[in-house]
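All protein chains but one are shown in place.
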């Protein structure tokens, strides 16, 4: 792979970097050094792959969506089944990698931020598995909305720390996790859940998630003897998307990232950071974000808690500006419809996040030729969303 | 495998058979013939294995429980991860096999019974996947208790039929499914969820579940170069247990099935059919069941909806009588404690059903020598049980 | 088959072999006492054989009407032992037609096969019908019913196909033909293929062929009698009884209710006059 970013300042073109308080420069350097060394160490790689295979159950399946393909009558559709990972989403790939790194660095305690609780659960899970202490920062509002995930984390032995600053949601939980880390970076490792944050996080999380794309490439070739024409993935922070896209960046494959349009990209209630945001800094990284005219960060909106983040990974900002990846957006209503579509056509209830990618793919697959092929990354399963989906369908 | 039962009447020693109304004899014969023919057909076998691999994500991992082993200081513990299957339990193995058979038989409609909803979800899932119509019979009481699973089945396109006869739970849902089947057996296939019911169901479900044991044998040999000393599995109807045990029946491996002792095997509130029940007929099969002095079936009790069945598969009755499998029982309280134990030691939240097997294994592993090895079948994940577990821990 | 010379109790009590009317009633519904009287009333209404149901917790061959009747009977404390005890009382009351016990297999197993067969004999039960044992599973109980002189009634269904011959050839008492696929309970329409099905059954059967499941009107009775030797009426009878539940439960109002019941049953099996 000859993609040469990030540069040594952690920049992807104009994006990325380390916009953090001075106090964090040392811990970031420590992580970067440890990471570089670990990634070169065959025993670390082996340990990481071992946990992916024998703990999380990788490789995840690449499922041919027989009925969906037939119903739409267009491109041949495959689903990359990240929903089959232990704990139900791609999040664990990264959590495993970082937790192993933390352990290698001699850190006995990890901290993590979470919105809906998916990354929190993944972090609590690997912490339990590796015998680390785990604190999960979570907005007060999210704690109320996601009681089951809160309990799940506690059952796994993690401490869930309620964050009452700001809007009391994911962005604030992240702020608070960073604040806590600043004060405790000597013995705590901060396990970020997506390709966001200061360098080396976006790169590290990408490298722990690229297993999605690497596997897909191999599996797709086995099944079809070629590469897919297009690949779809939803984009919140952007980790499942970059994990899927990265190994295909230099191939002749169209890559499509789907943001959450919430109630509509022309309303204030959306989370379409690239399509409707502006350049700036969030959580230590230069990227796109949703902000007001004075540079105050604005609370985004999406029905899916995992896409409801006002920033986006800097590599996506770069791939957007370079035009290598096409970004689209899908509304709440379209995503919910796609949940239904996939459930009834394939017996797979996707996470609402993933349903954004499905909705866009369904739109486009119809227009494509049956000789063309696509892959949709099903980043997670919908079990966590059943209450939301139920409420929505019962209202509507 | 030279185990020669069931005989041609579907008997496992004294147990099994076809204690059904005359009207069902023809459909049962039709299934038996179709099954025998399909099992010999390499293309059917291939289709079945293909769905297991590329849809459900098999083989499921065999995870070494590093921390649990170290904490207990006894036998080396492995976990067979049926929780990693699509839809979260071993149930799908069987649902896939039977739905493929139904399709092959030209049936466009399937019916299924469900208690907590796990087998209902598995059936609705494969029905969606294979384009079959699906009706799921579920007791009125269970519908109230398991609203999310009801909605999940509906989202998958299944019709959930509320059963208000009898105790309005699983036993009655099964009765009602059988009644419906009797009237509609010309175009409906009845997809039973465990190794229960009249011949050929117990054999068929076993043969679709034995993939658990076959994989375990191969994986364990790869990792340890030998066979495990003991294997543990929980027993409700008995499908995950028989699926695990069957390939080991002729090996020098101790097999332990764990029933639900509910509030205690010496109280009326238990579901320990073999240990505390008596011989009789339930749902078309001669086996053990929980009944009163007049042969009326008694509603069993367990905190886990999947073990809360008054009968048990006839093959278990046979293996119990022959002494080949040792049966033990675990109370609600012990199972809940085991949920916590596994969650915190390994980052795996098991289904409460599976936790019964874990609890027994934990008890015994401590007493064993570190040179000995055991496998616990983690039949499903605990997500479905979070409300129950939360309530229990908040009460306690 | 050398003992065919001696007639069974059932055979002795059966007065004719054509146009049989076989009502099904549930022991203990609405009360054990009422059941005895209802049995007698059935005979008065023209019943040729009485099917006496034993309530069971899991009656999987039955539709809602009989399920509910079983539920009511269970809550009256009815069970296999008690149901058998009703038969001598019926005899005392004057019931002379054959009485066939209808019970699921599990209570029988629980009772003990031989003990049960012996108890049937002692209580003057003439026949036994177990809806959840097909021919293949009937060997064990058959041994004892034969030993104790009880006719084990067999069932055939429209989908029995090549099994019909085997079942019909060993049928005892009468052969119970299930009218159509499904559980007990009323049906709007009769199975249109019933005629050819019944012809086939009659061809093999040595005993009267009676049709049950879903018969609930005089028209259906007529239709079925035309092709067979008799009708079995269950759910409809249970409903007629249930309409008088309170009156039948109460000793002072019972006689009147029985009279009404008798005329309703007569209308059902004999038509409007």
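Labels A, B and C are assigned to the chains in the order they are written; within every chain, residues are numbered from 1.
Just so it is clear, a residue touches a chain if its C-beta (ideal position, glycine included) is under 8 Å from a C-beta of that chain, and two chains touch if they have at least 3 such contacts.
All figures in this text were calculated on a predicted structure; none of them were measured in a lab.
Novice: Name every displayed chain that the left-out chain is in contact with.
Specialist: When the full complex is considered, the omitted chain touches A.
Novice: Quick one: which of A:132, A:185 or A:335 touches the chain that's been left out?
Specialist: A:185
Novice: Kindly note down the residues of chain A that lie in touch with the hidden chain.
Specialist: Touching the missing chain: residues 9, 17-23, 25-27, 165-166, 171-172, 175, 178-179, 182-186, 278-284, 289, 291, 293-298.
In the analysis below, only the chains that are shown with their structure count from here on.
Novice: Hide chain B: connected chain groups?
Specialist: A | C
Novice: Give the label of the chain whose average Cα location is farthest from that of chain B.
Specialist: C
Novice: Calculate how many whole Å lie between the centre of chain A and the centre of chain B, each centre taken as the average of the chain's C-alpha atoms.
Specialist: 35
Novice: For chain A and chain C, what's the span in angstrom between their mean Cα positions?
Specialist: Taking the average C-alpha coordinate of chain A and of chain C, the gap between them is 67 Å.
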